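Note that one protein chain is taken out, while the other chains of the complex remain in position.
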Amino acid sequence: MSTALLSLQGVTRSFGGLKAVHNVSLGVPDGSLTALIGPNGAGKTTLFALMSGFLLPDRGRIEFDGDDITGRSPHLNARAGMARTFQIVQPFAAQTVRENIAVGAHLHQGRRSMALAAAEAVAQQVGLASQLDKPAADLTVAGRKRLELARALATQPRLLLLDEVLAGLNPQEIAEMIPVVRAIARGGVTVLMIEHVMQAVMHLAQHVWVLAQGELIAQGSPAEVTGNAHVIEAYLGHGTAARLQGQAK
Amino acid sequence: MFNLSILFPSVLNGLTTGAVYALIALGLTLIYGVLHIINFAHGAALMVALYGVYWLKTGMGIDPYLALPLMVMAMFALGYGLQRGVINRASHGKDENILLVTLGVSIVMENLALLAFKSDTRTIETAYTLTTVPIDIGIGQAMIALPKLVAFGGAVIASAILILIVTRTDLGRAIRAVAKEKHGAKLMGIDVEHVYAMSFGIGLACLGAAACLLLPAYYVNPQVGGGFVLVAFTIVVLGGMGSFAGALVGGLLIGVVESLGGLYLGESLGQIGIFAIFIVVLLLRPQGLFSGNS
Partner (left out) sequence: MSSLSISLRERLSIAVFAGVVATLLWVLDSGVALNFIMMTLYAALLAQAWNVLGGFGGQFSFGHALFFGTGAYVQAMAQVHWGLNPWLALPLGMVISTAVGLFVGALSFRYGLKGSYFALVTLAFAEVFRIVATSVPFTGAGVGLMVPLREGVDNMQFASRRGYGLLVLSLVVLALCLTHWLRHSRFGAWLQAVRDNEDAARAVGVNPFGIKLGAIALSAALMGSAGAFYVQVFQYIDPGIAYGPHTSVEALVGAIVGGMGTLWGPVAGALVLHVLADLTRNLFGQLPGINMVIYGMVLVLMVMFAPRGITGTGQSIRRWWLRSDRDHKKEQA
């Protein structure tokens, strides 16, 4: 695999007495589509927050594109090319879909008209073109997830951190989102997704990390990981594992 | 400069004022702790209470200290009514707009008072207004005005009663339940709206007591509310939003700071000391000196 675009070395973060993330080291290869899975409360979103700069690690080092970004502010990370979505979607509720995405586009577009045009293009990409003038608050869950994705995409990131972008979607909506994510990755963006929807993980991910109770308990291809006894115990359960093994890439 | 014979009376005076400040801050803390709102109308309500005491004395001849139970009940009723009738309605149960609503209420109160009483500063005369009491303990001596001493004692007693209510009575238990977990309390059958209104009423009742204790040694005009609001907030923030102990200690502390500030910087500039503390605390340690809940 290619060199790591994002690398974590020994990252640890506690809240009070609770070790949310403990000594996690991983490298996200440039140009890859990878996944981070694990039970609720495992620390996955905390890891995203640490990567993107919303949280400061207690220990460890984070590198992005060769630079040490440990503790750097989120907005600086965004400008360097790291975009993230939030598990609980965070729209600019009072603004329209177009305006929402335009905020992301403005990272590279100084002029309002250019940003709005770029927003339209991104909306096309994710399938929101028909809802451009709707207030974000009026979107369905699926719509808001797409908006979240679109806004992050509009910043023209090198690395896209997707936090459960499929959560709350029905099977059809999931089926519609998967090719969108794949297309983004094919377009050259490195994607790391937190996901519970294992179907998507099996279909999309080239490499999977498994986090449980703040620690990395396994990593490998989707097939390897779903066959891992540790992972089955901690997260998947035997039934799911068996089913997934049957469908493994 | 640090002459004990000047310092001692100043500190003592500060403590007496501080005790009343503490009582005011306790009311604000209760309201914040339970309703989670920053009651901007607190100062204006105190002003209204002061005018109430003033009118009872000049219009009906009732001594402020004797009027205390009356004022407490009247202010309680005002508070209950305000919360239930105006603040709750306007904010639709959300914490969000309450700051604006309480600001609006305070503006209305202040200016109605201005309309009714004009902007003159008024004081009352009682038999004991000018009596002073000598205090002599080992490290110093001072002559403290009797009303101030009564204020100190009264404030301490009132604060104790308030804390007892909150910690020992059924109402207090309901209040603490609602403060901690509103939805859970509702599920347990507690009438949250009623508890909110009760808490607001008690918060204002504290002001009724404070007004009775204050007026003999102080004055009233429509603008006093503003000054008290900021002082009260300073204390509440300093002591830790929602901490009774913090409000008590903070009140005494601020009282002393104000007194010493007035001593060294003169009356007006001394006030700045308080605001400077307020700003610094807000910026550096907004959780206050004692964080935690009441």
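Residue numbering begins at 1 within each chain, and the chains themselves are lettered A and B in the order written.
Heads up, the rule we're going with is that a contact is a pair of C-beta atoms (placed from the backbone, for glycine too) under 8 Å apart; a residue touches a chain by one contact, two chains touch by 3 or more.
Here the structure is a predicted model, which is why all the values come from computation and not from measurement.
Set against the missing chain, the residues A:55, A:142, A:165 or A:241 yield one that touches it, A:55. Which of B:46, B:101, B:209 or B:224 touches the hidden chain is settled by the complete complex: it is B:101.
From the set A:11, A:24, A:42 or A:78, the residue in touch with the chain omitted from the display is A:78, counting the whole complex.
Seen from chain B, the chain kept out of the figure touches residues 36, 38, 86, 89-92, 94-97, 99-101, 103-115, 118-119, 222, 226, 230, 233, 237, 266, 268-269, 271-272, 275-276, 278-279, 282-284, 286-287. Taking the complete complex into account, residues 52-56, 71, 73-75, 78-79, 83-86, 90-95, 99, 102-104, 106-107, 109-113, 115-116, 151-152, 154-155 of chain A touch the chain not shown.
What we mean here is this: only the chains that are shown with their structure count from here on.
Centre-to-centre separation between chain A and chain B, using Cα means, comes to 51 Å.
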